[in-house]
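A single protein chain has been omitted from the complex, and every remaining protein chain is retained in its original position.
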Amino acid sequence: MTSAMNPKITKVTSHISHNEALIFERSQPGRIGYKLPPLDVDESPLDQIIPLEFRRDDDLEGVPEVSEVDVIRHFTRMSTWNYSIDLGMYPLGSCTMKYNSRLNEKVARIPGFAALHPLSEERDAQGALQVIYELQNHLAEITGLAGVSLQPAAGAHGEMTGVMIIRAFIDARDGAGASAKRRTMLIPDSAHGTNPASAHLSGFSVKTIRSTAEGFTDLDHLRELCAHGDVAGLMLTNPNTLGLFEKNIKEICQIVHEAGGLVYMDGANMNALVGIARPGDMGVDVIHLNLHKTFSTPHGGGGPGCGPCCCTKELEPFLPVPRIVKNGQEYKLDFNHPQSIGRVKAFFGNYGMMLRALSYIQTHGHDGIREATEAAVLNSRYIAHGLASDYDKPFAAPSMHEVVFTDKRQSRKGVHTLDIAKRLMDYGFHPMTIYFPLIVQGAMLIEPTESVGHQELDQFIEAMKAIAREALEDPELVLNAPHSTRIGRLDEAAAARRPVLRWKPKQAATAG
Amino acid sequence: MTSAMNPKITKVTSHISHNEALIFERSQPGRIGYKLPPLDVDESPLDQIIPLEFRRDDDLEGVPEVSEVDVIRHFTRMSTWNYSIDLGMYPLGSCTMKYNSRLNEKVARIPGFAALHPLSEERDAQGALQVIYELQNHLAEITGLAGVSLQPAAGAHGEMTGVMIIRAFIDARDGAGASAKRRTMLIPDSAHGTNPASAHLSGFSVKTIRSTAEGFTDLDHLRELCAHGDVAGLMLTNPNTLGLFEKNIKEICQIVHEAGGLVYMDGANMNALVGIARPGDMGVDVIHLNLHKTFSTPHGGGGPGCGPCCCTKELEPFLPVPRIVKNGQEYKLDFNHPQSIGRVKAFFGNYGMMLRALSYIQTHGHDGIREATEAAVLNSRYIAHGLASDYDKPFAAPSMHEVVFTDKRQSRKGVHTLDIAKRLMDYGFHPMTIYFPLIVQGAMLIEPTESVGHQELDQFIEAMKAIAREALEDPELVLNAPHSTRIGRLDEAAAARRPVLRWKPKQAATAG
Amino acid sequence: MRYIPNSPEERAEMLHQIGLDSAADLFASIPDELRLKRDLNTPDALSEIELLAGFDAMSARNPGARRATFLGAGAYSHYIPTVVDHVISRSEFFTAYTPYQPEISQGTLQVIFEFQTLVCQLTGMDVANASMYDGSTALAEAVLMAERITKRSKVIACGAVHPEYLEVCKTYVQHAGIELQHVDFDQATGQTSGALADALDDKTAAILVQSPNFFGCIEDVTRLAEQAHAAGALLVVAVTEAISLGLLKSPGAAGADIVVAEGQSFGVPLSFGGPYVGLFATREKYARQIPGRLVGEAYDKNGNRGFVLTLATREQHIRREKATSNICTNEGLIALAATVYLETMGKRGLQEVAVQCAQKTAYASKRLAKLKGFSVPFTAPRFNEFAVRAPVGARELLSRLAAEKNINGGLALSRYFPERPNDFLVCVTETNSRAEIDALVDGLAALAANGSR
Partner (left out) sequence: MRYIPNSPEERAEMLHQIGLDSAADLFASIPDELRLKRDLNTPDALSEIELLAGFDAMSARNPGARRATFLGAGAYSHYIPTVVDHVISRSEFFTAYTPYQPEISQGTLQVIFEFQTLVCQLTGMDVANASMYDGSTALAEAVLMAERITKRSKVIACGAVHPEYLEVCKTYVQHAGIELQHVDFDQATGQTSGALADALDDKTAAILVQSPNFFGCIEDVTRLAEQAHAAGALLVVAVTEAISLGLLKSPGAAGADIVVAEGQSFGVPLSFGGPYVGLFATREKYARQIPGRLVGEAYDKNGNRGFVLTLATREQHIRREKATSNICTNEGLIALAATVYLETMGKRGLQEVAVQCAQKTAYASKRLAKLKGFSVPFTAPRFNEFAVRAPVGARELLSRLAAEKNINGGLALSRYFPERPNDFLVCVTETNSRAEIDALVDGLAALAANGSR
């Protein structure tokens, strides 16, 4: 029954895992986890400082009371329930779950950066500004796009920024209000959900471009949609979310440009391109990068990220302010950009991620970042090759850094992508991205990244093959997976129907 | 089958746990995990620097080749197989597995200490010497013994130091070579194995004192053994290893002193006494402390420790050199102690542990260390009370910081202490210390420490009670435990018969 | 490259297995003309030794990080318990991603559920999300949400909202058909002025107020809520100094409809402005309009409690352009840091730290108000920040204070308000000792006395 006894399962065994209640359930009145230095100034009566009516009167009801030991055990135990990159391959497609180096973490914690206030005077923060400036330059070189702002806090934020830049540019080019007429943003049906959401946030209406059966942007459809004179731009992911390089990218850009639009590239998949090809050389006007993907800043259970926006010289005046510039030997904040779309975030963005990304670039060197790209694509291609005989691969074109398969063959036995994903957990793997891109039925998007050795790739391939056999021979086993995790499949539908989104003290408990 | 389904087991559930081979099995030729700056000096031919005959010619055969990612995954996975204080109660009797604070870890890593060379000139290391000096003073106050050396690296090392001091003192008092006649060291039968081993290392012959049926030193036997004029001293643990305070300690010291001997106290159990009673006030001449127990420096999977030796003013001249003293405002190394037993370790001892212990003392304050003692004894007494109806408690006297039970009742059904310990793992606890002290058949020595809240104490008591029931109703279940760990009971006898103490490359593997 | 497990030899072997000759073949689908034919012009690879030396050298050129400091204005120097960094450095937390697969992500999920609960408790609200990028973007999202709820298109910002927050709101709403109106604050009290009432009308979706506001003044949130509700508008309350929640009436208790806050004060280092974490909370009835991720309780078939991402139909990956927001990656790890902070400090700690801030600020403001030539321009009660008017230009005064006394004395308000050349904003927290406060006061007195150089 334990996976240890299943000879096919080589990556995991079952073992005890500690339970842990909510902290509110652990809390006990009177427990203390902190100590401050004693107040060393003359005290005033509180009422003199802040009148009673402005103060809380609920004694912070419900806020827990625990000791430091409680805190440590609480979080240590909970942490052990997570899968993580440090435990193994994490092939979430589109997320680039690569190794997060300890060196980068150390750099981000250097007190001269970590204790620096964002409103410090420029002369008090020259080193910090230099970091931003150098990273901007490196990203410009990597993307082939001269203008860079590191202000956006994540990919979607970078998208919003980029799309707003397109809008501001059109107004500048065609006259104020012009963008109100060019209201169409073209987005492939395979795009990530943030693309249309960001376009919408910037006041565009979204038109969807079909993908071809081969998995590429349908040029005819693109031409058709570009024919109405209302196209502000195109948001294209490249390699696209199917893991395929849009080989017609140059032509695509040309079509959009000729229609008076601009090309936004979603750079989430840059791990396939760094050092190999540059969006700026393809005709792309503006792009965002995900430093938390390609440049290895930790995903942190859902952030923080950093979504720099890079654009052509032409679009540079529209980037958010302040821009960080170098004036002789001095680094400065430059607010003087009247055409800027404005600020997208207080201060300068997620600075700690910039430190890590710069450290990543310096650690790899120009040859190392290219090597990483090659290794990432190779790993993906190796999986594509290894699984081709067991799973349906809907597109023939060679995959770049990630590869999509479907559940087509397995679904004949009633085994679907979700089931395969859950069963992978029993084999010790984090599942791939599932049901994305939406245009592929039962999609399984697998991105191994460069951070996996060939033995673990082989284990993964073996696991997937074993599941394919199980789907045939013992579908129930797969349908009821996972079998070895501390909790089974959760009833998400019930959770959404009557959402319980916070803990509340039990009324009865106080009475009893 | 999984523990989740056993409603009695509340602390753990079973979950996937990652496997990991030996690093030698993960190694692949050509993998790299490091980078050094390029050599920046003019290179000489290696033969000119170090002749070939002095150089290795085996290309470091077998040393692994792995990437940094391999290293991180290797150790992260292995770490998850360990039980640890941060996961929960760790009631190993005699080991004082209390909370190891993160603050202490931070203090030990302050670069001004961590990067300081031990052979720095005194004026370059005044801060470091101050730490030693202050800690010495605090330990003197806590033990009531004026002379302190922090040089010993662990408890056993402190014992050796203390016993050698006794020997040197006798030679000084009674004339050189006198100790060769006073060769007897008295040690209770309940003592920790390091006591006789340390006495032996110092050239003493050990005579064992019986314990009474109540668990105390047998005064009559002590008097008898003291009657021969050959007693150099007594090594006594207090509270003794049964968790009982030697209430006749004053009289014991008197008997030994009258016989011309000295009293060494094993201070491993000081967690029962700090702030409550002081060995120096009891008549003890010399003691060691375990900073890695009472003063919370981390056990680290088996060390490092620090075993300071504290003694009366009379014995102070015999402490190891150098001693750290204060001369006006200056801290100095004092080598000028001609009667010293000499050095017991290079440099000054396990300095990093001293930083942590000083931090512990400062964090607790004089009231906090007393509070810790009270909480530790209370927790132990609470367990003693909670288990009294289910397990045999061989001694009636109230337990101090730890309590001993036996398997007497369970063994009637063939269930022994080892089985109970293994079954505790299924309930999510690290077992207590077993089969120690040796004089108690089937001993289970339980030391909760102050670092456990009452809910987890209750869980522990419930687990022990449940096991007692299982021993009665389903002994096989207990005899075959643990059932939920990643590996079952290992064949230790076979391992000792044909010991495999290192990995070796498979001859065949290279051929095949 | 030491972060890439497969050695060059292994990679060659893998290429061989999949039938390719060289790494270049992997990129055959990229048209040749688009391939970069040269090495990138980025630095050579550095060893750890070299790299750390380089960053240390850069960090040394941030003297601002090494001074006693009274800078606040949206980013605060608070004590961070040592345990926080330990917990967020656990591999299992920082190298995991969004908990899409609950069976192997319960750690992150339970943490977020606790975070949501704590945010609700502190703000006095019913529902909180799993975090926003920061306080400023959270405020912008609140504006958009108010518009969605009320279907009204005008938003009135009280005068003393953080200027950078207002700039961000302006950027966000510029294409959303929302009019962002800004009413001036009362020059005497430093609080929202009567002008607000005039601006309020039946097109108003929301009033935005920050409390304590940018000048540290505590706003009468209860009254503003009443005004807003009377006009059928929502009240959005922003908090940049979240520590104030330990002492001040919760925005929820005062009647707020949406509360956003910058969570940086909860155990997050200044780090030159980020990553921080935006808190976002609202009333139960608006739960399905909230942006961002939500974690909810769920059960497996054996009745075991767990947690899952829920109400995902609000989100971009399902709803695409109709989503409540475009946010995807948020500030998970920083939300974890805030959770560890809040649980470590606990009820008593949060109260004590807030009281210490208020007391130290009262002490500092009293001393500064008495200084010859200095005054404290606003009369409203304050938490831990207050404006000071110097007898000389504040920017110059503060830069001399930094250079000569090694103190960051605060923020010259001319950065945002050119019409206030002599004013500066002083922030005092539990980390400022009395000796530091005295040094600030004495330093300012001495520098102002011997005039401009």
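When the chains are written out, they are named A, B and C in that same order, and each has its own residue count from 1.
In this text, contacts are C-beta pairs under 8 Å (C-beta built on N, C-alpha and C of every residue); 3 or more make two chains touch, one makes a residue touch a chain.
Since the structure is predicted, the reported quantities are computational estimates derived from the model, not experimental observations.
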Revision key, fill the gap. Considering the complete assembly, the absent chain touches shown chains A, B, C
Review point. Which of B:A172, B:L201, B:V325 or B:L477 touches the chain that is not shown?
Key: B:L201
Practice item. Write down which of B:I16, B:L145 or B:M160 is the residue touching the left-out chain. Key: B:M160
Point to revise | Missing-chain contacts mapped onto chain A | key: 4-5, 16, 28-37, 65-70, 72, 76, 101-103, 105-106
Review point. Residue-wise, where is chain C in contact with the chain that is not depicted?
Key: 48-49, 79, 81-82, 86, 89-91, 431
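The rule is short, and it goes like this: only the chains that are shown with their structure count from here on.
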Practice item. Between chain B and chain C, tell me the centre distance in angstrom, where each centre is the average of that chain's C-alpha atoms. Key: 46
Review point. So what's the Cα centroid distance for chain A and chain C, whole Å?
Key: 20
**Study point:** chain A and chain B: spacing of chain centres that average the CA atoms, whole Å
**Key:** 46
Point to revise | Multi-partner residues of chain A (at least 2 other chains) | key: 68, 72, 76, 80-81, 84, 86-87, 99, 101, 425, 451, 453, 485-487
Point to revise | Interface hub residues of chain C, defined as touching at least two other chains | key: 1, 3-6, 10, 45-46, 48, 83, 86, 91, 104, 302, 304
